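Below: one structure in structure tokens.
A single protein chain has been omitted from the complex, and every remaining protein chain is retained in its original position.
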Amino acid sequence: MSTYCTATVINHKEIVPGVWKMELAAPEIAKTARPGQFIQLYPPDERNLLARPISLSSISKMSVTIVYRVVGKGTKQFSCLQVDDMVHVMGPLGNGFTLLDAGTQNVIVGGGLGIPPLLELAKRLHGNTVVLLGYQDDPFMAEDFQRLGLEVHIASQSGNYGFHGNVLDMLKNITFPVGQIFACGPRQMLQSVSMWAKEHNVPIQVSLEERMACGLGACLGCGVKIQKHGEQDWRYLRVCKDGPVFSGEEVVWNG
Amino acid sequence: MSTYCTATVINHKEIVPGVWKMELAAPEIAKTARPGQFIQLYPPDERNLLARPISLSSISKMSVTIVYRVVGKGTKQFSCLQVDDMVHVMGPLGNGFTLLDAGTQNVIVGGGLGIPPLLELAKRLHGNTVVLLGYQDDPFMAEDFQRLGLEVHIASQSGNYGFHGNVLDMLKNITFPVGQIFACGPRQMLQSVSMWAKEHNVPIQVSLEERMACGLGACLGCGVKIQKHGEQDWRYLRVCKDGPVFSGEEVVWNG
Amino acid sequence: MDSRMETTIAGVTWKNPVTTASGTFGSGREYGELIDLNRLGAITVKGVSEEAWKGNPVPRLAETQSGLLNSIGLQNAGAELFIENDIPFLRQYDTKIIVNICGHTLSQYCAVAERFADCDIDMLELNISCPNVEEGGLSFGTDPHVVERVVKAVRHYVKQPLIVKLSPEVTDITEIARAAVSGGADALSLINTLRGMKIDIHKRKPILANKIGGYSGPGIMPVALRMAYEVCHSVDVPVIGMGGISTFEDALQFIMAGAEAVAVGTANFHNPYATVEIIDGIRQYMKENKISSLEEIRGCID
Partner (left out) sequence: MDSRMETTIAGVTWKNPVTTASGTFGSGREYGELIDLNRLGAITVKGVSEEAWKGNPVPRLAETQSGLLNSIGLQNAGAELFIENDIPFLRQYDTKIIVNICGHTLSQYCAVAERFADCDIDMLELNISCPNVEEGGLSFGTDPHVVERVVKAVRHYVKQPLIVKLSPEVTDITEIARAAVSGGADALSLINTLRGMKIDIHKRKPILANKIGGYSGPGIMPVALRMAYEVCHSVDVPVIGMGGISTFEDALQFIMAGAEAVAVGTANFHNPYATVEIIDGIRQYMKENKISSLEEIRGCID
């Protein structure tokens, strides 16, 4: 069950240049939210009709926390919100990650702004979890994962931080048998990690993005090409309702 | 010369229910403004493209004061402005009242929200000035005129305050010979006062309203039918540029 | 329930004059999580074709100032699955069911109409803005002769009251409206989207994969209202007005222009409670203005 309500900003700060972390008091949403779900956040300037989908990064009893990058008009407006300001929000939305039984070797793979949605997942995963985080340059939130006591590896494209390269390279270097993968980040990254997973016969869940209008599954705006096992052909499923988390094998990447 | 600038709200309060008085720090505008001129005030919500024309009620060295009634979307937004908020404004605009030589018997006639624009005029008029103010019910700003030491008469349609009736009735009761009239208020009132003035051969200046887009005289949106002395026919003049103050005799009232 | 808001269109009585605009509300299931579907006068479902349509490539959505571009391309699972899943779902609610149908050829239109002839639905809405694949891809809805022909053909199969939904992309909307009526429309709905475009100046390409999409939302309302007004004054069948309606004030403008009912589309995305707020707003307006039936204000603009 999702709700549409007004949430109050209770914490808001820029964690690295252009990337903001915002905590919203929204008990109704927090109550039922699961890792991998998202909210629709409505820009205060009503010339912008559409809400912006932003993943839940962490979930507490009364509030949810999101981490977002300022890329355009909507996120620019969010970054101007002050503590105690109110904002319209709908959620929790989407399917979230599927948490399997304990005892597996989990690998969490995050790239850039795909990292925040993985934090709540990391908290809740059973079994052993290794976290691979890739950045353009400046890392952020790595310490949040470390604080959970997990093994965290960092890569940066610039080579200024951690491993010089991308998460795929780090994944290839893993020596133990990977049980399952959870990935979120740029499409290119998700595709290459999914290819690797397929080759190695490892189940993988990926969280995808697409432009949204309703966020509820009604408008069919947010299509992603999915070919289910045993189906003849792909069809467009809805990122907002059937996703955002899909099996990496079922996504038709080249299209 | 008018300017387009950002002004700061330095005083703002509701003087009677639904009627607000706002002082704006706008030195550039204050410097050259004359009584009867107006400003264009831009609503903060940018879905409202057009500025709202509001008359200057009083003018000081660094600031201008306006008095407005909340009637729709724009004025509603103005009423939410707080002290220290900024607002876009253009002005001073229009011709303003023409101040003739001293030594006349002036009558100022104001109705409702036509009263505020007459205050600065009242301050600057030479000669003897009588002020007739008409209200639906609740009077406002009468004391501002009284404080200038002028003779002020009040009428209300409801009969709850002052004379029970309208300003025209009060005008008819004036015993001394009226030298000139300055009037602002509902069109119906301006028309009847202009008719009276014509009958009694008294020059009259009226301040008119019309919907505006540019406020500068460029779009011809704000037409008023004017027939100048000696012209064969009426034509549309611009309230924003040729007015808002016109000779009451030249206005084509029935059309 | 409040009989003062009852509205009868082509013999079907809605409890109030508010429905959803096709394609913006699915079949109601999703919005049903947030609002009580029993509140709606009718639910107009997304376009249904004879067979499944895959829809257009993504991105399919672009936000504009006070508007939205979409190029969904009428993705749908086809009439069969719709009849199986959606009609029983909708019938649980006390609201009228309007099925919006589409096709790329005359025979596809007829086939889907026939498919619904014996179904338990209240009205059929014919979307004539689809590209006419047999005749170069121009929309069916732009030529009065084609409009009359397609309406007549479909009419033959339809058993429910038939609403024809007009495309605004024409020189003279009244000509098209008359053609639809003479083809046998029991009611008209308008407007469908205008075609629009938006370009990403940084990527230097259109935002929509399809380049051009249907423009909806508050930005089209002045055009929609003008067209609804023109059509109400040129035909005798009831008109369902839509295009940018977001508030009860907007809805009342259409009713004063002569519309029998209104549909709410893009506004649902901006505010999922839009439909019920509009219904409540109209009721409140009627109360405050002592209006006992919408007839008192309907078409009051001459």
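Think of it as A, B and C in the order they're written, each chain with its own count starting at 1.
FYI, a contact is a pair of C-beta atoms (placed from the backbone, for glycine too) under 8 Å apart; a residue touches a chain by one contact, two chains touch by 3 or more.
Computed from a predicted structure; not experimentally measured.
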**Asked** Quick one: which shown chains sit in contact with the chain that's not drawn?
**Response** B, C
**Message:** Among C:177, C:220 or C:261, which one touches the chain that has been omitted from the display?
**Reply:** C:220
**Fill in**
Among listed residues C:91, C:205 or C:287, the absent chain is touched only by C:205
**Request:** For the chain that got dropped from the picture, name the residues of chain C it touches.
**Result:** 64-67, 69, 138, 142, 169-172, 194-199, 201, 204-206, 211-212, 215, 218-223, 225-226, 229, 244, 249, 252-253, 256-257, 285, 297, 300-301
**Sites on chain B contacted by the missing partner chain, in the whole complex** = 1-4, 42, 46-51, 90, 210-224, 235-236, 241, 255
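One rule holds for everything that comes next: only the chains that are shown with their structure count from here on.
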**Separation of mean Cα positions, chain C and chain A [Å, integer]** = 35
**Fill in**
Cα centroid separation, chain B vs chain C, in Å, comes to 47
**Fill in**
Averaging C-alpha coordinates per chain, one finds the centres of chain A and chain B separated by a number of Å equal to 58
**Message:** Residues touching two or more other chains, restricted to chain A: which are they?
**Reply:** 46-47
**Prompt:** What are the residues of chain C that contact at least two other chains?
**Reply:** 66, 218
